[in-house]
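As you look at this complex, bear in mind that one protein chain is not there, while each of the others sits in place.
And now, chain A:
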Amino acid sequence: LGCYDVISVDVDAPQQEASLHFGYVEVAPGISKADSICRRRPSPPVKMIKKFDKKDEESGSGSNPFQHLEKSAVLQEARIFNETPINPRRCLHILTKIIYLLNQGEHFGTTEATEAFFAMTRLFQSNDQTLRRMCYLTIKEMANISEDVIIVTSSLTKDMTGKEDVYRGPAIRALCRITDTTMLQAIERYMKQAIVDKVPSVSSSALVSSLHMVKMSYDVVKRWVNEAQEAASSDNIMVQYHALGLLYHLRKNDRLAVTKMLNKFTKSGLKSPFAYCMLIRIASKLLDETEGGHDSPLFDFIESCLRNKNEMVVYEAASAIVHMPNCTARELAPAVSVLQLFCSSPKAALRYAAVRTLNKVAMKHPSAVTACNLDLENLITDSNRSIATLAITTLLKTGSESSVDRLMKQISSFVSEISDEFKVVVVQAISALCQKYPRKHSVMMNFLSNMLRDDGGFEYKRAIVDCIISIIEENPESKETGLAHLCEFIEDCEHTVLATKILHLLGKEGPRTPQPSKYIRFIFNRVVLESEAVRAAAVSALAKFGAQNDDLLPSVLVLMQRCMMDSDDEVRDRATFYMNVLQQKQKALNAAYIFNGLSVSIPGLEKSLHQYTLEPLEKPFDIKSVPLATTPITEQKMEIAPVATSKLPEMLAPSRQDIYQEQLASIPEFQALGPLFKSSEPVQLTEAETEYVVRCIKHTFARHMVFQFDCTNTLNDQLLQKVVVQMEPSEAYEVVHYIPAPSLPYSQPGSSYTLVRLPDDDPTAVSCTFSCTMKYLVRDCDPNTGKPDDDGYDDEYVLEDLEVTVADHIQKVLKPNFGAAWEEVGDENEKEETFALASVRTLDGTQFEYFKKADACAHREAVGNIISFLGMQPCERSDKVPENKNSHVLFLAAVFRGGHDVLVRARLALADGVTMQVTVRSTEETVVD
């Protein structure tokens, strides 16, 4: 078959040469000729090719001659490389096909690649320029696939030192691709010559190839510094650039050499804009490392580049200045004004680069960018959406409060043109703006409600709803308008999640508005019109209205009655349950079952219930034995980037406490202690840089406390064994048991535990101080092998004192409706005391001049202190103190160990200092103290 190929080719060739002006046009005839060969072949895959080729020919100009190439067929064709005389056109075409296949990601096996590679080496006999160049390319492409590629070394060396300039550059690049360190030394002489060659393409090729080789053979390339230095003064701009790059890479670890080099080039001046960009990068890196002041000559150099003729250099310099840490507004100004000019460039890339950099400036120095606001506003309508988005977000950062209205108007004209995901960015920007300028909420609210009415997908709507909810929470004045917008939205909302979320919010906030009755209609409409999940949520919301507003109760009961006829089980169950609770008309019941739901941890409840069903006991299941849910840290929605949100959801990881529960339950001594009530945050008992680092986590149980000491040994020549932390209590606490950490090798943390019984007889003794000493057996060991000596000695290490405070006995709970819970607990166990907060007074005194500010500050300070001292959960957002008020009421809720609710109402008044009146209510007497 191979013979057939060749014969037909040879016969056809002259005719083609004559008929075609230019070899590349032969593609189509070439294939039809291949066809004629194929027809004689019996094998099926080849027939396939034939068919496709025919189709291509028929379909005319849209065809791709490479589209249906078969690797095996191409490699088959490659056999003609071995024929004499070489037919350059035909071979060139086959090489093109091979490279095309490689380029398409076709996989070549080592054997077939090697075979083709060796066949290709024969083509070096031809003097056809293009063919030779394609051979270089094939060598480079196959360098990692084929074996024994080094056999072409001598051919390439010959070309690299030959007379044909066209060959020399590419030959160097191909040669360096297949060379290793040992062979590099053999061609070192030629490389040095090539670097300083007067032909730019040769010099550039040698420099860039050297740069690639630095990674592999730094020591060899290092010897070429002088040649590179010479090349750096070349007239050719690319040679200059490449030489500079190579020099820097060879010297980058030697700061002095880099400094010298910079000095030289900044003084002599360069022609190449690329080289200038490189110099700017090196200079700014050096400035960064040396923390050089901005009066350094390097900074002057960068600044001088702002006046360069080439935009590329100007932009590089501006960007370098913008990215410098601790840049003052004055130093930024020239860079910003350059970027401002770029904003109106006709080139999209330049506008993009400018606005992107300005966006970065705006993050740190919004005021520096305000001068560009006008230019940025022009970019809002840019046809390139990247530019438009960046312009908007920059403007939202830099705009002053007074410009917000105008900006919002501008954005509304813009928003309708863009698609959902992009709008989400705008909504997030607005949300951030609301936090910055709370007084602008009415403008924002209007805007958001308009957006809510537009069409849009779930993500977009959710972003808007979240934004409105956060505005409502921040600004009590905006509550009614916000709720009204949301009510309107759920009238026609296809997203169940959003509808239930809004219904829940209505249930929480609605009853406390001046006119709760107007929400009932919206909620009941949902019961009539929506799916099961929404109906159930609507019933719960209705119940809250009934429980809170006595005058609405009769009508709510009527509506409930209707809901009891619902087709869905859950809806009926809820309606029946609420109906019965509401009919009792007891505040305590309402509070417990309607306003404030379960506050247990859901995985904990699941586990306890499962346990209970496995071993049924005589007594009923006790909900108090279930660990409480740790209240989630208040979400900071605005700071979470979209990237994070997209991967976070549904990650129902067990809470920290559940993990500790598991860990402790696995230790036999602690199994009898009952469920874990609370685990504290870790407390450091040593300085950060000491020999042993110890931190303690306090685990509170109903009658005991377990102290978990996480110890780390930072000495690599010691092995600690039997590590125990001895504790000396100051009060009536009793140390029951120590569990040592058996062994503590270098840098591997281990835990030792101490079990302490809490005093039963005196429940008021909640706080206690322990002095702690770590005792252990030291065995010296070899730092390298970690092998310990046979014998050791006892030693001890004094740790800082550990305090147990009220907060350790108390678990935060969130009572969504504090008032109801307060009434539920009743005043049986109530205690009232008044404190003057001394520490806060001093703060107030120092800030006397800024009276109003101090006012709010003192309040906040006080509130923060109280919360952290008691370790209780603030309710109804009472931890946020409105400004310019002289008094404030703080509501705190928690559960004392053993499962007793504790509620604290603290009234704070500001006179000379802060006076606090604390009222505590609890379900058990002793706790109140």
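Just so we're on the same page, a residue touches a chain if its C-beta (ideal position, glycine included) is under 8 Å from a C-beta of that chain, and two chains touch if they have at least 3 such contacts; residues count from 1.
In this section, contacts and distances are computed from a predicted model.
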Hidden chain of the complex, named as in its UniProt record, picked from "Ubiquitin-like-conjugating enzyme ATG10", "ATP synthase subunit b", "Golgin A7 family member B" or "Coatomer subunit zeta": "Coatomer subunit zeta"
Residue among A:Lys192, A:Lys285 or A:His365 that touches the chain left out of view: A:Lys285
Full-complex contact with the absent chain, from A:Trp224, A:Tyr241 or A:Phe489: A:Tyr241
Listed residues A:Thr181, A:Ser367 or A:Ser386, member touching the removed chain: A:Ser386
Sole contact to the chain not displayed, among A:Lys71, A:Arg356, A:Lys479 or A:Lys775: A:Arg356
Contacts of chain A with the absent chain, listed as residue ranges: 21-25, 27, 61-66, 92, 95-96, 99-100, 103-105, 128-130, 133-134, 136-137, 140, 166, 169-170, 173, 200-201, 204-205, 208-209, 211-212, 238, 241-242, 245, 248-249, 252, 274, 277-278, 281-282, 284-285, 288, 311-312, 315-316, 319, 323, 325, 347-350, 352-353, 356, 359-360, 363, 382-387, 389-390, 393, 418-422, 424-425, 457, 641-643, 646-647
